[in-house]
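To start, the structure itself, in structure tokens.
Yeah, one chain of the complex is gone here, protein chain that is, but the others are all in their spots.
Chain nomenclature is as follows: A and B, assigned in order of appearance, with residue numbering initiated at 1 for each chain independently.
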Amino acid sequence: MDIKDVPCPFCGCLCDDVKIQIEDNRITGVENCCTLGNAKFLSKSRLQHPIMRKDGKWVEVSYEEAIDETARILSDAVRPLLYGWSGTVGEAQVVGVHLAEEIGALIDSTTSVCHNPSILAIQEVGHPGCTLGQVKNRADLVIYWGCNPIEAHPRHMSRYTTYADGYFIDNTATDRKVIVVDIRRSDGAKVADEFIQVKPGGDYLVLSALRAMVRGKSDVVPDSVAGVKKVQLQRVADLMMKAKFGAVFFGLGVTMSRGKYKNVRNAIELVSELNRKTKFTISAMRGHFNVYGFNEVLTWMAGYPFAVDFSRGIAFYNPGETSVIDLLEKKEPDACLVVASDPGAHFPKSTIEHIAAIPTVQIDPCVNATTALCQVQIPVAITGIESAGTAYRMDGVPIRMKKVLETDFPTDQEILERIVTRIREMRADG
Amino acid sequence: MRLTLSSGRTIPQGSFVEHKLSKGYQRATSIVYINHLDLMELGIESGDRVQVTSDSGSVVLITEATHDIPTGCAYIALGPYANAIIGGYTHGTGMPDYKDIIVEIEPTDDPVPTVWDLMEIIGGLRYGH
Partner (left out) sequence: MAEILLKNAYVIDPISGINGEVMDIAISGGKIVEEVSSKPEVIDCQGCLTLPGGIDSHTHISGTKVNFGRYMSPEDMRAGRTAKKGPMHITSGYSVPTTYGNSYRYSALGYTTLVEGAVAPLEARHTHEEFKFTPLQDSCANILFDGNWGMLRALEEGDIKRAAAIIAWTLNAVKGFAIKLTNPGGTEAWGFGKNVSCINEKIPTFDLTPAEIIKGAIRANELLHLPHSVHLHCNNLGTPGNFTCTIGTFGHVPDLNDKRQTLYATHVQFHSYGGTGWSDFCSKSEPVANMVNFRPQIVIDMGQVMFGRTTTMTADGPMEFNLYRLHHDKWSNHDVELETGSGIIPVNYRKKNLVNSIMWAIGLELALLVKNPWQCLLTTDNPNGAPFIKYPEIIALLMSKRYRDAEFAMIHQDTEKRVPLPAIDRELDWHDIAVMTRAGQARALGITDLGKGYLMPGAEADIAIYPIKTDEIDPSAEYEKIIQGFARTEYTIKRGRVVSRRGDAIIDGENTTFWVKPKVPAAYDIQHDPTFMELFERNYSVRMSNYPVQEEYLHRNHCIETETDL
């Protein structure tokens, strides 16, 4: 059996044209997908039973026991942390936000360690953006800044930019220019019309130089800026101003390097400036397929996109204080629930030391680095393959993820709802 | 030798992201990419191991020579190996320094730890196998 138009549950591109072949409730073929998505659709290894640590050993337990233990851990906690969320759908995230509200937890997502600085910058200066189809149909200049679409979002260029047919673009090979800005000559840089190699930490300077040039103040720019020659910057500034529709995509090279949200702010202000001359947009290359969805859900429910602390009885947001890394670094949480992410593999060592030191529960289909840090792991259906629900693409377009395989594993949403119910029962029992 | 190290996504790292305990993931995330000239100066060949040390920690990695990174810089896939040398300080932004980390690199014969090893060093417990 073939299922067409399946959205891919890997990255923020959320390509929704994947074709899946299924035999005997197994995926036997995947078409249209990239290496990353293929690997996920065809993955076979998973955790088969809930597991729990008892007397320093892992043992298999029932779902009931695992949920009971999770509810007990969260009920006993004074400063619970609910973290992750980007690899599951909105319907489960909603339950997570209600849970956080009910137990006065701090809730944060993988956003905190990817585009958190982009959000901080947007909260300062706004966000001139658009949907990806707008870029595809109109952009004659595409700039990838501090990101590497070929490795992180492999179909971004073919679906939305460089190689995509566009309504107003006669010949995408010749009429669409691509500029890559990076510290290393990535694969993306190799196919670009123009590659700007910036010294590490130099993005802010280069953006400032371009802003000056767009404002007609080239004379203040020195001959070389963070390793980039002024002639090249002037050439790029001219390309930007001459474009009919320019689209900037930026990644973690901008958000994580020195300057962090100030880099992003500078990039946004460059784009705002360019809109006085022509049409320009800027967009973050969001990582997990539904990292943006969590930002959306938490925002409509609590008012902020990430790092919300419910412990004061209201929604309190102060990144740098209520963001997950800072919280762990201060060793504040006394219990942690990890859902649909893997902090063990992606957090600095000192912070996961604390996750290992407190009772931690993970809800995830697979054994991963975080497994080693947990007391309990509850395996679930694989979202977007074995369970359906809503995800938000990197540009905010909501797409319904499909269920293409039958499974006996419960969904994230079901497990979370059972945990909430169990916590209420425990509270009622005093 | 002192280098500026950045971490980020790579295709092999992404492909093994659902298999974090596999040899493939370990290999993909424990390679440090260094410019040919810097390797020469270190007196080692591509594939040799190095001890990489920052203010926040130290880890053994495998080198791979490249021309795509300028001298004085190094690159590693994001993951548990990179995290072993990344600090938790965020400058009040919530975002740690995953990029532009100053590291000391020296040749070593020590083995590269496994992901489970790294997790157990910080107090975790490996599962299975």
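Assorted remarks:
In the analysis below, a contact is a pair of C-beta atoms (placed from the backbone, for glycine too) under 8 Å apart; a residue touches a chain by one contact, two chains touch by 3 or more.
Since the structure is predicted, the reported quantities are computational estimates derived from the model, not experimental observations.
The chain that is not displayed touches the following shown chains in the complete assembly: A.
Contact with the undisplayed chain is limited, among A:Thr35, A:Ser218, A:Ser272 or A:Thr407, to A:Ser272. Of the candidate positions A:Ile119, A:Ala381 or A:Ile423, contact with the hidden chain is made by A:Ile119.
Of the listed residues A:Gly12, A:Gly90 or A:Gly384, the one in contact with the hidden chain in the full complex is A:Gly90. Check A:Ile20, A:Leu132, A:Val376 or A:Ile415 against the missing chain and you find that the one touching it is A:Leu132.
Here one chain is not drawn; of A:Asp165, A:Asp193 or A:Glu425, the residue touching it is A:Asp165. On the side of subunit A, the interface with the absent chain consists of residues 4-5, 7, 16-17, 90, 94, 98, 101, 119, 122-134, 136-138, 159-160, 165, 167-168, 244-245, 272, 275-276, 278-279, 281, 295-296, 299-305, 310, 313-315, 317, 388, 390, 392, 396-400, using the contact rule stated above.
In the analysis below, only the chains that are shown with their structure count from here on.
Look at where the CA atoms of subunit A average out and do the same for subunit B: the two points lie 22 Å apart.
Those residues of subunit A lying in contact with subunit B across their complex are 35-36, 39-40, 43, 45, 51, 53, 56, 58, 112-113, 116-117, 120, 148, 150-152, 154, 183-186, 189, 197, 199-201, 227, 252-253, 255-258, 260-261, 287, 307, 319-320, 323-326, 328-329, 342, 344-353, 356-357, 366-369, 371-373, 377. Remark: subunit B residues 4, 6, 8-11, 14-21, 33, 56-57, 66-70, 73, 75, 78-80, 83-100, 115-116, 118-120, 122-128 touch subunit A in the complex.
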